[in-house]
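Every protein chain but one is kept in place in this view of the complex.
By letter and in written order, the chains are A, B and C; residue numbering begins at 1 in each of them.
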Amino acid sequence: MVDLQAVLDSIYKELTPRIGEGKVADYIPELAKIDPHQFGMAVVTVDGKIYRAGDAGVPFSIQSISKVFMLTLALGKVGEGLWKRVGREPSGSAFNSIVQLEHEHGIPRNPFINAGAIAVTDVVMAGHAPREAIGELLRFVRYLADDESVTIDEKVARSETQTGYRNFALANFMRAYKNIDHPVEHVLGVYFHQCALSMSCEQLAKAGLFLAARGSNPMTGHSVVSPKRARRINALMLTCGHYDGSGDFAYHVGLPGKSGVGGGIFAVAPGVASIAAWSPGLNKVGNSQLAAVALEMLAARTGWSVFGD
Amino acid sequence: MVDLQAVLDSIYKELTPRIGEGKVADYIPELAKIDPHQFGMAVVTVDGKIYRAGDAGVPFSIQSISKVFMLTLALGKVGEGLWKRVGREPSGSAFNSIVQLEHEHGIPRNPFINAGAIAVTDVVMAGHAPREAIGELLRFVRYLADDESVTIDEKVARSETQTGYRNFALANFMRAYKNIDHPVEHVLGVYFHQCALSMSCEQLAKAGLFLAARGSNPMTGHSVVSPKRARRINALMLTCGHYDGSGDFAYHVGLPGKSGVGGGIFAVAPGVASIAAWSPGLNKVGNSQLAAVALEMLAARTGWSVFGD
Amino acid sequence: MVDLQAVLDSIYKELTPRIGEGKVADYIPELAKIDPHQFGMAVVTVDGKIYRAGDAGVPFSIQSISKVFMLTLALGKVGEGLWKRVGREPSGSAFNSIVQLEHEHGIPRNPFINAGAIAVTDVVMAGHAPREAIGELLRFVRYLADDESVTIDEKVARSETQTGYRNFALANFMRAYKNIDHPVEHVLGVYFHQCALSMSCEQLAKAGLFLAARGSNPMTGHSVVSPKRARRINALMLTCGHYDGSGDFAYHVGLPGKSGVGGGIFAVAPGVASIAAWSPGLNKVGNSQLAAVALEMLAARTGWSVFGD
Partner (left out) sequence: MVDLQAVLDSIYKELTPRIGEGKVADYIPELAKIDPHQFGMAVVTVDGKIYRAGDAGVPFSIQSISKVFMLTLALGKVGEGLWKRVGREPSGSAFNSIVQLEHEHGIPRNPFINAGAIAVTDVVMAGHAPREAIGELLRFVRYLADDESVTIDEKVARSETQTGYRNFALANFMRAYKNIDHPVEHVLGVYFHQCALSMSCEQLAKAGLFLAARGSNPMTGHSVVSPKRARRINALMLTCGHYDGSGDFAYHVGLPGKSGVGGGIFAVAPGVASIAAWSPGLNKVGNSQLAAVALEMLAARTGWSVFGD
């Protein structure tokens, strides 16, 4: 077994000169204010050990990584029936593209592009007022991370609401196809709040540990999903988790993962560990440049790629 | 460790009543003649044991599965420079779509859709007459399978040549973008011959064993590619190996794999085994219906999914 | 010179057995209630004579025909600068498609598809509250028709607001590209009211007479636009006025025209007459089936086609 702390330390040391690379997301004003000179990483193994590097304890806006948690909630509510509302295939287009939605009559390609995540949010809202749905998600994530200090950044949520025209377009378009049941402003209210979840690498790695550990969190003993469902969520992350850079991430890193425009990437080494890396600067497909590099280094040095050692 | 032969026997038994399901590919006249009532499966483990079920010894037209072998040859010739000619992302469209090619100026999305495989073929042909390139591929596959009896079915190759208008369209289109160097008829001549490779499940599983075994064939001791390249080819198979059904295959089976319209599917359990399943009837996205079901059963019963057990 | 009243009478007589053909637009609930068994037609010549047939005096929802009047207003406000906000080419897609908008970065193809008309509305609103903009349009149309009884049907406007999800999608999408300046709800508020303009064939033919008469209304003496601008608006109607049926309308009728889903078609015989025909049943591209046939008959019997007699 490799010395994980040594691996993390070496990655951090090698990447230190590059911290600040990439371009901070600027289409959400509140995110544009983030200092790009930050980098953190955390690994939690299935036997409950935690390894940290850099700013592993600094909360950041997890943005689209939250789609994994909302998907988990939705599958818990409606099971495989969810797939009538959203597909399971990579999209071959940008995270906020609307073209596919017209060609496929309002059914988004997968739950990890914006349109798909909005449809998933609509599913989770059934029977709930928006505020309740937000509360449910926040409780769920705190429960997963076993940490009551996880919060939602209201300023970020508001900032997204004020500038999220494309998301309003996507939601209205799906509503035209009757693939959104609730009022669009309600659904997007919940959606923008989920994107505004603020978590540190350490919290994130702990919250997602169940995906590495057959559906249960070995640190808390909580059973979250069945082993089969954990596998399936991992499969979705691998094929669709990085928008139109999913193929590239699989090629270079070889782990199921989900990125967010806040600069975070969450990844899973099934049966071994869950991982979170964060650095705000993004590459041109909208994934964190340094977090992706850090994960590639980690996979190479640990042999954790799902595609062979 | 599960009793693999028992697993294969049980799968075969359970599927027997369903043999004949799906629709044999009919756009290539020679393939349309195949008797759909056939099913075979073979597993070769990295320690060199072979397990068989049904028609595991019957040769069939491997069609697009050959793209994996041609890609391996091309990477051997030009290395990572190959990615200037073809992308590594899932396409989000049908195997023979030309739309993406126009939107992305003649660069196919990945080496496993037709356009991408034709570009890869063009790369392998550099410095070769068509006949030599075909010979090189055949020798390579025989070497991989350690079996000189692998052949190319000339009737199938001819049948594809006579009806492959869409492939002529794709190749000419790429040539217009200067992404094909050789005369289109030469490139397609080689391409149609590679598609016409005729192999049994057993031969196929043996030929692809190197992808499960860190790049080397443990049965022959031949080193084919580096461990890193083996991982990367596996990653490409997982994200792009089943056209617009890749996400679904990952979701249900959880193994890197490549399908062909001849009804075959080749899959890899990294570090464990290589697998081939075959039944001619296809589902609506063009993958073998029963071979996919068989692989889902196999993954479920062995815990081989790369996404967790 | 043909006897116009005789021509109209013969058309009406021949079409009477077919009145009721086609399918009333049902995506706007208020429009779905219309009795399909209605047909009217009015012709106003440049020397001020009026000819009528059938329900020429019955007001109907002019819907997209209003785009011609709003375009005229917008050109009056910003002149040729308008074309930075919207194109002048046929779209080759449906009236409410959003695909083109993504491919062309938020610039609609022409002012007669929904997206284009929404952008034009946004231009007209500059410096106005929504209610003022609606008032301005209503005054303008009354002035053109020289008829103070033209109204806006509030029930239809409300019905569109409640179900116009696709238009909300289009507007938000353009706003994301900064091609909409005002709040989306305001712009669509105005847009839905313009679509709800209620006019009879006679009122419509009179209102549009300036387009047949070098930009001035010969009945009132009002100068509306320059002769050059009148020609240009006619050109836009001919190439783009019937969505993806524009080529067909030019082929069969040969007059610049604009249709609406309320079943009306407005057309211009430059230098000769303006024409309005109406029957609620639509053909499959969304244009009035009988109004189109009536106009084809009229053009054939009068030799008014702009493409030769």
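We adopt the following convention: contacts are C-beta pairs under 8 Å (C-beta built on N, C-alpha and C of every residue); 3 or more make two chains touch, one makes a residue touch a chain.
Predicted, not measured: the structure shown is a model, and the values here were computed from it.
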Displayed partners of the chain not shown (whole complex): B, C
Touching residue (missing chain; options C:230, C:276 or C:294): C:230
Of C:22, C:87 or C:130, the one touching the omitted chain in the full complex: C:87
Residues in chain B touching the chain absent from view: 97-99, 101-103, 165-166, 168-173, 175-176, 184
Hidden partner chain, residues of chain C it touches: 87-93, 100, 109-110, 211-212, 214, 227, 230-232, 234-236, 238-240, 244-248, 250-251, 254, 256, 270-271, 300, 305-309
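Just so it is clear, only the chains that are shown with their structure count from here on.
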Gap in Å, rounded to a whole number, between the CA centres of chain C and chain A: 47
Centre-to-centre distance between chain C and chain B (centres being mean Cα positions), rounded to whole Å: 55
Contacts with 2+ other chains: residues of chain A: none
